[in-house]
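Pasting in a structure now, in structure tokens, and then I'll have a few things to ask.
Excluded from the complex is one protein chain; the other protein chains are retained at their positions.
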Amino acid sequence: MPNDPPFLTPMYQDALRDHGVPAPWRFGMADRVRFHELDALNHVNNATYLTWFETLRVAYLRTYEVYEYVPGDPLLVMRAVTVDYHAPLFLGETYITTGRTTRLGRTSFQMAYGVFVEGTLRVEGTAAIVLLAPDGRTGVPLSDDKRDILIRCDGAIPR
Amino acid sequence: MPNDPPFLTPMYQDALRDHGVPAPWRFGMADRVRFHELDALNHVNNATYLTWFETLRVAYLRTYEVYEYVPGDPLLVMRAVTVDYHAPLFLGETYITTGRTTRLGRTSFQMAYGVFVEGTLRVEGTAAIVLLAPDGRTGVPLSDDKRDILIRCDGAIPR
Amino acid sequence: MPNDPPFLTPMYQDALRDHGVPAPWRFGMADRVRFHELDALNHVNNATYLTWFETLRVAYLRTYEVYEYVPGDPLLVMRAVTVDYHAPLFLGETYITTGRTTRLGRTSFQMAYGVFVEGTLRVEGTAAIVLLAPDGRTGVPLSDDKRDILIRCDGAIPR
Partner (left out) sequence: MPNDPPFLTPMYQDALRDHGVPAPWRFGMADRVRFHELDALNHVNNATYLTWFETLRVAYLRTYEVYEYVPGDPLLVMRAVTVDYHAPLFLGETYITTGRTTRLGRTSFQMAYGVFVEGTLRVEGTAAIVLLAPDGRTGVPLSDDKRDILIRCDGAIPR
């Protein structure tokens, strides 16, 4: 396995496999644990992983041109998340966060996330996400173009 | 409903009912949304709720004398969490976070959490928690005294 | 000294003196240290205090009707801050954050902040704040009414 993955840069299928991240992950980004992400137990705090998934999600949705995070966009809102913690992370460790879309609704989609250290899955999670109009209530449909991207790139299963 | 609950102070069954929090919740604490808990969408960020559950958990476990958060304690480690977001929270809103233990294993327990605003459940969640020795691997059993507290006070179901 | 100050509620001159906070502080709010505010050294992280000052500032400016934190407001932007750390804070400690306006410019003002535990100043700070138009560049003057409030209530010195 190469020593260090490229930090803060989208990694695709080949680069992920080179760094020990197995199929079916096709999008990831490397980062390093910072001091402020630790809690008093000296490991990464449980809430921090939702922030890592959020950072990955922004890069993923911009790269796939599904969501731009600019004014005028519909609101991208979490409906539900889960996190499973298999092993802790510590100061200075290099990790790769991965994300993919697993299911597609009309105005919503489900993503899965992973946190890998040297090819080992330490933490994983999911998020159910919905696109809402500025009123915060009305669902906004994903365009066919965007649905196609998520189906083609990630094998997302339409509902 | 009384105007404001007492902030940052344990609320038990009667006080919770007075402020619109339904059974079976028996432990809660009121707080107010702060500016730094908002994200760029101007509502409370999705990761913040895990922090609120953590704050509630510390008060709950200390009040019930289950866990003290002092040096020498076994490690209290999250195994899994879930959060369901029903409606957003905004700057300055007063909310009551609630927590209870739902299941009891030998070295682990499951908690449920809620976030109520004027009696309406806006967000809820769960956490699977395990007690570990300083090695971070070996489970540490809950004493019978502590199991009794959680069964008697919360109706936790032993496994 | 009374046991516990009222949490998350504006405290004025008399209540502050009752809880050991000396003149010239005339506005404060009590809170309690949370687990997620600690870092790996087991004390409150140095960056957290800027967040506490921000929380106090929101309450202070809303109470004094100087700034409402609603859409359409000018931007309230930090130009400079300082923090002096005299002694650490630990999990569960009750503290009172205080704030006052010390100087007034045309489109800017300077605030001072304190963090008191049982009457002892543990941390203090300052912030130079400017009001900007939505373009983020043009200063927006404070109205005479608002200047009067800050001069009358806090003894802020106009420039």
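Going in written order, the chains are labelled A, B and C, and every chain counts its residues from 1.
Just so we're on the same page, contacts are C-beta pairs under 8 Å (C-beta built on N, C-alpha and C of every residue); 3 or more make two chains touch, one makes a residue touch a chain.
The structure displayed is predicted, hence computed values, not measured ones.
Novice: Write out, one label after another, the shown chains that touch the chain missing from the document.
Specialist: Touch partners of the hidden chain, whole complex considered, are A, B, C.
Novice: Extract the touching residues of chain A with respect to the undisplayed chain.
Specialist: Within chain A, the residues that touch the unshown chain are 6-9, 31-32, 34-36, 51, 54-55, 58, 62, 69, 91-92.
Novice: To test your reading of the contact rule: which positions on chain B touch the chain that is missing from view?
Specialist: Against the left-out chain, chain B lists 35-36, 38-40, 42, 45, 47, 91.
Novice: Footprint of the hidden chain on chain C, which residues?
Specialist: For chain C, the residues touching the absent chain are 41, 46-48, 50-51, 54, 75, 77-85, 88, 136.
Assume only the chains that are shown with their structure count from here on.
Novice: Please list the single chain whose C-alpha centre lies closest to the global protein C-alpha centre.
Specialist: B
Novice: What is the distance in Å between the mean C-alpha positions of chain B and chain C?
Specialist: The mean C-alpha positions of chain B and chain C differ by 29 Å.
Novice: Give the residues of chain C touching no fewer than two other chains, as numbers and ranges.
Specialist: In chain C, residues 35-36, 91 touch at least two other chains, as defined above.
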